[in-house]
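This part shows subunit A:
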Amino acid sequence: MPLWEFDQRYRRPRVPAQGARVRDEAVAAEARQAARAQIARMHAGEAQGGHASLPALTYFEEVVAGDGRLAELRATSAPKVALFCNFAPEELVHAAGAVPVRVCAGFPGSIAAAEQVLPRDICPLVKSTFGLLTSGAEPVSLCDAAVVPLSCDPKTKLAQVLTDYLPTWVIDLPGRRDYVRDMPVWLSEIREFLRWLEKLTGKSVGRRQLRESIGLFRRRTEAFRALFNLRRRYPHLLSGRGALLVTQASFTDDVARWTDQVWALLAELEGEGARQPEPPAGFLPVLLTGAPVAWPNWKVANVIEEAGAWVVADTLCSGTHRLFDPVVVDEWTTSGMLRALALRYFSAPICPCFVQSADRMDRVIELSRDFHVRGVISHNLRLCQPTDMETTLLREVLKEEKIPLLVLQTDLGLEDVEQLKTRVEAFLEMTVEAGGSRSERAGEGKEM
Partner candidate 1 sequence: MTRPTATWGLRPLGVLRTPRFWRRLAQVVFFAFFVYGGWVSAVAFSSREARESVVPEGSLVWTQGSLPLLDAYPPSAVCRFTARGRAVSGCIVALLSESLTVAASARVVLPYLLVFVLLSFLVGRLWCGWVCPLSALGDFLNALRRWLGRGFFSVGAEWRRKLRGGAYGLFGGTVAVSWLIRPERYKATWQCWLFLPFCQVCPARLACPLVAGAGPTSWGAFTHPVQAFMTVASWAVLGLFAVTFVTARRLWCHLCPIGLATSWFNRGSPLELVKEPTRCNRCGACADACPMSLTHVRDEKEHAVLNSPECILCLRCVEVCPRDDCLTLKFARLPIVKSRFKVTRPPRRVRPRLTREKKEEVREDAPVGV
Partner candidate 2 sequence: MGEARTQLGILIPEAAASAPPESQWLVEGTLSFVPGALTSTTGFRILEEPGEVPDPSVRRGADSGSGEVPIQVTGEVAYPDGSLMFVDVCFPVTLAEARSHRYWLVAAPEGRARGYQPEPGASLPVITFVLRQESGSAPPAIDMTVGQMMVRVDQHPGLYYYWYLVPLVGILAVLVWRKVHLR
């Protein structure tokens, strides 16, 4: 039994206990409302185009804001495993017969509930998610177990706190992304994780299950990459929030169905692209980087897009970088597949929680060049220290690249929306004036 579970001396039975949750109806209902409100807001911003006119997006809206998927999760007998980060391999959860549910959420209304247990000055995403759990909001409260990769400090302690609520598994993430020295450690962690999953579901995971899971999630990645490539060619067809919506739906949705729906969306987008190959006048592409923009709190994305810019690319772990990297299997033996999985979930991410910053800087530069962005906006969530600590370097790197950078220090609360709006609008004006030479698309130099 893992250490954090067997020492029972300091366990306190917390409310809600397993299976007898006291649902804080208010918070849960507000969270649902917030989700629907966000969808409505995206429709209201139809002046952006690329959202309401796409029927294929309705499916994704229903997944994130409707009850359909939640009903399926309620109905299924397979155990649902709450994943608190991108570092936990979903393929393994699926191969073991459980349902992976990524639960990172940014609803501000549940923070008060969380602060009864957690302190005030920690990552607001951790508090929000934890608060949703204790309030009984779905989907996090539907989960039977939790997996916490130790990517940053609040998650480390969260793992201990969570053991009072859910069976929790911890995956130790080495802070160095060293292929030679740290991969063996990580690989052994992944193997232990798999063993725990097998115990959880009672099913053994062999070569066949791994192959099928990897295949399924590979097709998901391929669909996402097709979408990414299309957005690179026609960045104006799908708004940034539309793309984030598609990715957000993958947090909870059934993988095969999500993949199919993305291909349907792609077919529609290609049709649109044939009709409208050039972006409209005044098209202002920006790159969004930094801490996760967590559903349903898309305050920053709303502010940016309603100010007239398009988030054409992002490096968010709740956005592109959740689905961009595939699992590359070299040899289809069990150990080969496990190694490929472990490698993808360890070596491919560019999260600031690692020591090295170089790969994330490279990614920002690559996306900025490929998408011809006018500026980069860094979403620095308060108390996300690794992101803050990389900001100086980011500033210098982008200065050398001659791309303007805007750093938005913000919290999950909605008090500073007006401030953000002002700053973003000023920034966009500045990029429009200064950045005519950078853009190679039509419509340069014109304001919305």
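To be clear about the criterion, a contact is a pair of C-beta atoms (placed from the backbone, for glycine too) under 8 Å apart; a residue touches a chain by one contact, two chains touch by 3 or more; residues count from 1.
Criterion applied: all candidates are chains of the complex that A comes from, given by their letters.
Values in this document were obtained by computation on a predicted structure and should not be read as measured data.
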Hey, among 1 or 2, which one's touching subunit A in this complex? 1
Touching residues on subunit A, where the partner in the complex is candidate 1: 30, 32-34, 36-38, 40-41, 59, 62-63, 66-69, 71-72, 107-109, 177, 179-180, 183, 211-212, 214-216, 218-219, 222-223, 225-226, 229, 256-257, 259-261, 263-264, 296-299, 325-326, 328-333, 335-336, 339-340, 343-344, 347-348, 350, 358-359, 362-363, 365-366, 369, 414, 417
